[in-house]
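As you look at this complex, bear in mind that one protein chain is not there, while each of the others sits in place.
Letters A, B and C mark the chains in the order given here, with residues in each chain numbered from 1 onward.
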Amino acid sequence: MTTAETGSETRLLTTSKAMVEAIAQEMERDPSVFLMGEDVGVYGGIFSSTEGLLERFGPERIMDTPISETGFIGAAVGAAIEGMRPIAELMFVDFFGVCMDQIYNHMAKIHYESGGNLNVPMVITTAMGGGYSDGAQHSQTLYGTFAHLPGMKIVIPSNPYDAKGLMTAAIQDDNPVLYFFHKGIMGLGWMTPNPRATDHVPEAPYVVEIGKADVKRSGSDVTIVTVSLMVHRALDAAEALAKDGIDAEVLDLRSLVPLDREAIVDSVTRTGRLLVVDEDYQSFGMSGEVITTAIEGAFDYLDAPPRRLAYPDVPIPYSNPLEQFCLPNAESIAAVARELVNA
Amino acid sequence: MTTAETGSETRLLTTSKAMVEAIAQEMERDPSVFLMGEDVGVYGGIFSSTEGLLERFGPERIMDTPISETGFIGAAVGAAIEGMRPIAELMFVDFFGVCMDQIYNHMAKIHYESGGNLNVPMVITTAMGGGYSDGAQHSQTLYGTFAHLPGMKIVIPSNPYDAKGLMTAAIQDDNPVLYFFHKGIMGLGWMTPNPRATDHVPEAPYVVEIGKADVKRSGSDVTIVTVSLMVHRALDAAEALAKDGIDAEVLDLRSLVPLDREAIVDSVTRTGRLLVVDEDYQSFGMSGEVITTAIEGAFDYLDAPPRRLAYPDVPIPYSNPLEQFCLPNAESIAAVARELVNA
Amino acid sequence: MIDEDTQRELLRQMIRARVFEEAMAEVYMEGKTPAFDIAAGPVPGEMHLAAGQEPVAAGVCANLRPGDAVTATHRPHHIALAHGMDMKKMTAEIFGKETGLGHGKGGHMHLFDPETHFGCSGIVAEGMPTAVGQALAFKKQGKGNVAVAFFGEGAANQGAFHESLNLAALWKLPVIFVCEDNAWAISVPKDAATAIGNNSDRAAAYGIPGALVSDNDVTEVYETAAVALERARAGEGPSLIEVKTDRLLGHFQGDAQLYRTQEQIEELEQRDAIRRYEQALVESEVLDSAEALEIWNRARAEVEEAIEFARSSPYPAPESALTGVFA
Partner (left out) sequence: MIDEDTQRELLRQMIRARVFEEAMAEVYMEGKTPAFDIAAGPVPGEMHLAAGQEPVAAGVCANLRPGDAVTATHRPHHIALAHGMDMKKMTAEIFGKETGLGHGKGGHMHLFDPETHFGCSGIVAEGMPTAVGQALAFKKQGKGNVAVAFFGEGAANQGAFHESLNLAALWKLPVIFVCEDNAWAISVPKDAATAIGNNSDRAAAYGIPGALVSDNDVTEVYETAAVALERARAGEGPSLIEVKTDRLLGHFQGDAQLYRTQEQIEELEQRDAIRRYEQALVESEVLDSAEALEIWNRARAEVEEAIEFARSSPYPAPESALTGVFA
């Protein structure tokens, strides 16, 4: 599952612990790294994204903030242009609307507007995803919204190994990086258990390059392109499909900006069939972009029109049967893949 | 150019005057309509979107606001659920980041969250578009960002007739509607002259149905799908193409939500070729969605892979040669259309 | 002096809310033991209970009239109940049932009730502009109604607070801003988030009255709100009220509360405002202990009935998720 060779000991870690380990190692290495957010201190992050950091680095470097996202994310921008490397946590990505101006009009544009004279080396970490009845304002993924707006890298790990390597890369990057973690991949004790949320992770620091997709399962009949928790669902679907003799490739994009278009085209060229699985709203988002990328690069290799299985264009309902009806899952992914292969 | 028959006298109006006329007629008809925004009173709207309304309806119904977009757009939401029909102006769509939470987490979701028990009948008007060196924070179109998020209708007129009819429809709609007007189609005396920004408009009120695309020029060789100012550029391109014997159809989507997928599929089925022209950022936006729609509905009719010509994924540069290099124009549209037809 | 009927009513409303929250705390754990899974059980998702904060809701809402509007936060039950929301429909919504206020689409943080003009939002402070707009509508409609925005002390550092107060003050709107200062925003104490001690002092930044109720006392809340509401109904504009109140439970159910000590929590329990008020009413002979018990018992029966209604109601049809985006 991992491509990089680090030569170091590995341990079983949850995604959240792997992510925190990367932050801690970078904070050790580089005194300009610090972290701000709501409940990142004693609480350790609502989704354990900062657990243990306060104890280790103290309140000067692990700073609880008021509920002032424009204020503290904007402050991160200001600190970044003065040579710090802040990490700011937006507790749920759903809250982006209270601070989007700082994110996309400032963080993402200052480097360009300054003609390259200023860098904004910062990371925004944010939780995404639903499936546990948190309603319309706490369950969204929204990565498509950010990926549409130029100037920030968009990183979306699906497992502990990538979570650590991509976090290290994000902190070391001289550009603003949005780091989305799905609550369902963190390995939290209070979420529906997910066996893929714990895995072997090297102890030594390492980097997973931002902008490189990863084949999480290779296959020859159909390419399933997705990110984050839906990688797990796709892998489950692939297992079911294998029993039917359908050999599915699962391509984990890992980042949307930069988008590894080559990997998409390469895989589709080999399989001739594309299914995009997307937990974000269907229209005007990731699914359309990936399909268009395949059309632009592999039109002549397509054996059937690409398909998509995305979150429908409706706000996220609270009630469990409603929400589950909307979310792609292993069964629905396998069903569409079968249709595609039999088309 | 117009499809509806109203039987009333027409006059030559600019887009801005047509839009204002619709607002005035609805305000006459319905006392629950009122309008709020920055500089919508004496100033008449920075882009003349409210010109003359204060004189006619007074400060109780045409309300200048503080620079508090979250405050007054949120207040519009509150007023709407209490039976008013507010129109709120967001001066430039580029400012959405200071009030996005009210727009997408409140305005767009309350109807759904309430199980249909509450309606939020309001209109947000907003100026979009560049080409006149207003820099990275005042030149964007961003309709793709809004179209991705469910719960609000997205209306984008390209000419005076549609501007009036769509505004009337937007105000009468029981749902939240975002009404985007491109500065370059308003017919302002201080922008580069645009002959299509003035046209015959019926005096009597009429509705242009939201969700219906319009064939602004029919043709048989290639379908050019776009919105707003790019409709004008596409029509110019079509004229040039006609001289080369290429017969281009220009489809004006007029709204992105609901998206008239049938019209896209229908046109592409007839022409076999699709070019999407988009002034919004290229990736994860309108161009991918329209191409995917064609793939989903007309794959077997495609004679060549669809193409797109969009604003590249870079913040909008200030300097004229840089900005013009990025914007699609008649020449670049015609060039891609030629490649597509000759592919 | 508050009349005796009102005193009994204030007690009754606080007790109803408390009994409801305690029942929710229990129901919430159903299906989540031994291995806690937030998605499991009859009541999934986040659950923010307001035990301890009942005086704020009861004291303010007792002053409201039909047609007055209320917006609340992620912690809305006590307010919704005090404002007259139907407990059955509310409970059914929390259970995600078809018979719920939003037919299961909203949930615990999104209770919308056109009948009582009640709404809430899970985005901190962002429910406040809604109330400003409701007040604006009431003024335009000449209705004489008032809107009330409840929010936490944590919300008072969010931009929406500032914009809402300025707009309401500027336009002299009939709206009351009620800050429930429970001293905590999840794990962050007020003094680690707010540059000054009392948010009521921020009223001066908008030229409006700011009142402080300093010990979670329902009488004082009631009287303070009465003044503010009178002012609002008289067309003199908004007021800001801050009540120092207590969050007896965790931020949400399942919160281990590692950020405060067990002693701190017990201290709060010891000064429980409902018990204090009940005692005071018994002492002043507004009611006797039997009558007090009767209030508790009735509340228990009402809550049980509501939960039973919710339990026995059907879930909405899964495919109904796809409808109702647009009217």
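What we mean here is this: a residue touches a chain if its C-beta (ideal position, glycine included) is under 8 Å from a C-beta of that chain, and two chains touch if they have at least 3 such contacts.
These numbers were taken from a predicted model, which means no experiment stands behind them.
Asker: Of the chains that are displayed, which are in contact with the missing one across the whole complex?
Answerer: It touches the following shown chains in the full complex: A, B, C.
Asker: Which listed residue, A:V40, A:I110 or A:V123, touches the chain dropped from view?
Answerer: Checking the options A:V40, A:I110 or A:V123, the one contacting the hidden chain is A:I110.
Asker: Looking at the full complex, which residue from B:H138, B:R196, B:R254 or B:R273 touches the chain that isn't shown here?
Answerer: Touches the omitted chain: B:H138.
Asker: Per the definition of touch given earlier, which of C:D201, C:E230 or C:E319 contacts the omitted chain?
Answerer: That would be C:D201, which touches the missing chain.
Asker: Which of these, A:G151, A:G165 or A:G184, touches the one chain of the complex that we don't see?
Answerer: If we include the chain that is not displayed, A:G151 is the one touching it.
Asker: Under the stated touch rule, tell me which residues of chain C contact the chain that is not displayed.
Answerer: Chain C touches the missing chain through residues 157-163, 165-167, 169-170, 192-196, 201-202, 204-208.
Asker: Contact with the hidden chain only, please: which chain B residues?
Answerer: 38-39, 41-43, 46, 64-71, 94-95, 97-98, 131-138, 189-193, 312-315, 317-326
Asker: Provide the residue numbers of chain A that touch the chain removed from this figure.
Answerer: The missing chain touches chain A at positions 34, 60, 65-66, 68, 70-84, 86, 98, 101-102, 105-106, 110-119, 121, 150-151, 153, 174-175.
Throughout what follows, only the chains that are shown with their structure count from here on.
Asker: Please find which chain has its CA centre nearest to the centre of all protein CA atoms in view.
Answerer: Taking the mean of C-alpha atoms per chain, the most central one is A.
Asker: I'd like to verify one number: the distance from the centre of chain A to the centre of chain B, where each centre is the average of its C-alpha atoms, in whole angstrom.
Answerer: 32
Asker: Would you mind listing the residues of chain A that make contact with two or more other chains?
Answerer: In chain A, residues 70, 94-95, 97-98, 135-137, 313-315, 317-318 touch at least two other chains, as defined above.
Asker: Check each residue of chain C and list the ones that touch at least two other chains.
Answerer: Residue numbers touching two or more other chains: 100, 102, 104-107, 110, 121, 123, 126, 159-160, 324-325.
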